[in-house]
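The structure's right below; bear with me while I get my questions together.
Missing here is one protein chain; the remaining ones are kept as they sit in the complex.
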């Protein structure tokens, strides 16, 4: 075992991240050490890169970043019972407390005290990462490392789709970044009868087509409203998955929602959004539900089954792979939106 | 059978309604004629009285108003199968179309073409009223006429409460007009463990106490936020029933909602309301659901059972009874908010 | 319009049905007359053919049979509002009463007084059939007549699958007659990650393969139990769809069900079945739900969308088409189980 390792870290309170040499971390009794194989870049990493309001108020410097990965366990703490050296794993990046109301009722997604890998403790954009044993997810051997590394964001999309109950329904998906693309692929796989995707970026519109959207609209050019009404015989869609955080998309989604329909809010608006509660929500009997994170570990089981059985075209969404050293290329693509999911091949 | 009858009608496009003499209406093959016993005044009637934007754009004059009542069937159309002369009845005021998507999937509450008694056809503030046979609800004989006449608004509150699944939960009810009072009584009866009611009007705060609220707060004076946090060990409430339509109440409700909690929107805001989607909805995993109308006839069955078994103190909410001629007294009280439910005793 | 027509009828209380000449039926004010294009044979028709206990105690002779069809409306009763001459239609075979508890709460599938086409009134194995206007379902023009005629049994399977919530779940389907085959195709389409079908008949096992089952087992030869345990890492399946009515299949299904799993009972056993309530249901937290009929008309909307978007391989399940006169060939195939769905081409 080497003493030091490569890592991507935030060092200073300014734009950008750096490749550094750092000591290989030590495990505690309930933790395991993982040799990272692949890691993927999340929108959260980009927020940290930009050092926005959220990241600058939460993160203590220096901080090794990254929380989506796959790799092999190479050391196991003395109190760990269910993980072994050699296990091929990924991990839930949210360490939940176990004591709060959410944790105790079995809804760890509502934990009030969670800590995030690569945000509150050293992350996985590195040769080695230490994680708490109870966050480990054992991967099926048939799933390639780059695919295994994107299970966590795939899990967010899975939670969005399965909680929205899209089967045999018409679905509008606003925003086709990586989460929106995952949601599109999963919704189609889960029996949505009509999937209309809305996305301004032409690169991502092409991806939406590839992963199964029935119709793809450009909100800058197409008449989204009349198209959706026509496709649904004037009834509107039964489900809207809002993945963009754009106020206009939220309002349009509500407008296009059928009576008794469901609007899932996942994209984060930066400000308050004025909502027409009377017409848009009450007279319509609309259901608006906010989703963040994943159902731990229900979502992981669901995602794992989809991948194991090769039921979604996830390879079409992983558009770029770079060696760890070329992380800057990945961040640059993310900034432009000229990518689906970007994977760093660490070892 | 007399040729003419008394009725309360909107005659001119201006404030107020009048007592008039009018011909007794005729039934068609699928309709029945009811001799009205009691009728109750709804907020909708007050809107018509004030001739606000909604009523002036929907109603054709002259129009006999009123849609909540109880009475006896005295004539039955030739194609009516299930209603008989002498039946003691009330009625669902929404005539649904039977053809639209909502009707066909069994959710008549989502009908797109419904017509309302006392709005789109002659109402029940009159000695006689004609209704479509399939809107008839047969009352249990043990329920007094004034109580039977408020089953419809009670049904709205029932829908609000039962759809919000309050059993063993902490509940915040914002707004204690008649709907809020009904909701308070029902929530407590349905096993809410904590009911906190918020209402500025002192008359209605007293009523809220009488019908079972555990704590009643004045939003003009009390620190609602810290009180609710204290009562819920800092977790917030599991359910908010928003009955006021006040933007401030909606925002406060979202803020006081527990992770994974449910906010039911029933009160109609007159404008758009700015909502903190990121913090208030997404990170909280909040469920916001709009409710209007009643589940036809599921809600009627529920309300009827509660009344038959005398399980809610509805008599405390019916604060005033007047003969039909004194309708003006009722409208005056409604305007001031110095009442619960006002019943007109027609015969 | 001719005076008489061809029809398949049960004439005497014994095995078999006959082709007869019969007068074209007349419509009443709320009914429509349909010229039948295609009709399909259901298991119920076979029960009537055999004149079993159920049919002999319910049906009055003579009786024109058949209840699954597609065709064109050629005459419309005077009180019919929403159906027009020329409409391309099928129909829900259950005429519900509108008065009972089930009907009034919007769950017509629970109607206590329903009448069935081809059982309680003249059926559709004929050139013309009269149906109540509110049972009409308007078909999308893109759906071929033979496919449109099987929408009703497809609807039963749709109800079974959607009520069982199979998305991302492992599913065991016991029995691959037409209903089981439809359920297999729909479950796979609706995101079941693993579908294991069990069926003794080799002809139907081949069909199960064709419509998407991942594994097909022969209960007479294969070790169903160990295979399912292996495929599910020893956890058992999350959902069992029991389509055979075989006591052994029900017991095996319960045994192979995961903790908290769902077993849907659709196949009708002829006798009581001994159930291990303690181990099989209580300690397992199992959910057993009986399904019959369809959600009127929610299921029709769902089926229609699947067909319109060509999302299920229904053409693989319609294995035979015969002219009306060759009805006997169809019944013979059904008796042997050497078919999927058999369609009669009437005109």
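Labels A, B and C are assigned to the chains in the order they are written; within every chain, residues are numbered from 1.
Rule of thumb we're sticking to: a contact is a pair of C-beta atoms (placed from the backbone, for glycine too) under 8 Å apart; a residue touches a chain by one contact, two chains touch by 3 or more.
No experiment lies behind these values; they were computed from the predicted model shown.
Engineer: Of C:72, C:88 or C:110, which one is in contact with the hidden chain?
Structural biologist: In the full complex, the listed residue that touches the missing chain is C:110.
Engineer: From the list C:62, C:144, C:200 or C:269, pick the residue that touches the absent chain.
Structural biologist: Of these options, the touching residue for the absent chain is C:269.
Engineer: Determine which one of B:5, B:109 or B:190 touches the chain that has been left out.
Structural biologist: B:190
Engineer: Out of A:98, A:234 or A:323, which is the one that touches the chain we can't see?
Structural biologist: Touches the omitted chain: A:98.
Engineer: Which one touches the absent chain: A:298, A:326 or A:345?
Structural biologist: With A:298, A:326 or A:345 as choices, the missing chain is touched by A:298.
Engineer: Considering the entire assembly, which residues of chain C contact the chain that has been omitted?
Structural biologist: 101-102, 107, 109-110, 112, 235, 245, 250, 258-260, 265-266, 268-270, 272-278, 281-292
Engineer: For review purposes, identify every residue of chain A that touches the missing chain, sorted by number.
Structural biologist: Residues of chain A in contact with the hidden chain: 81-82, 98-99, 101, 104-108, 134, 295-298, 300-301.
Engineer: By the contact definition given up top, give the residues of chain B that touch the hidden chain.
Structural biologist: 158, 162, 167-168, 170, 189-191, 193-194, 214, 301-302, 305-306, 308-309, 311
Just so it is clear, only the chains that are shown with their structure count from here on.
Engineer: Please list all residues of chain C that touch 2 or more other chains.
Structural biologist: 301
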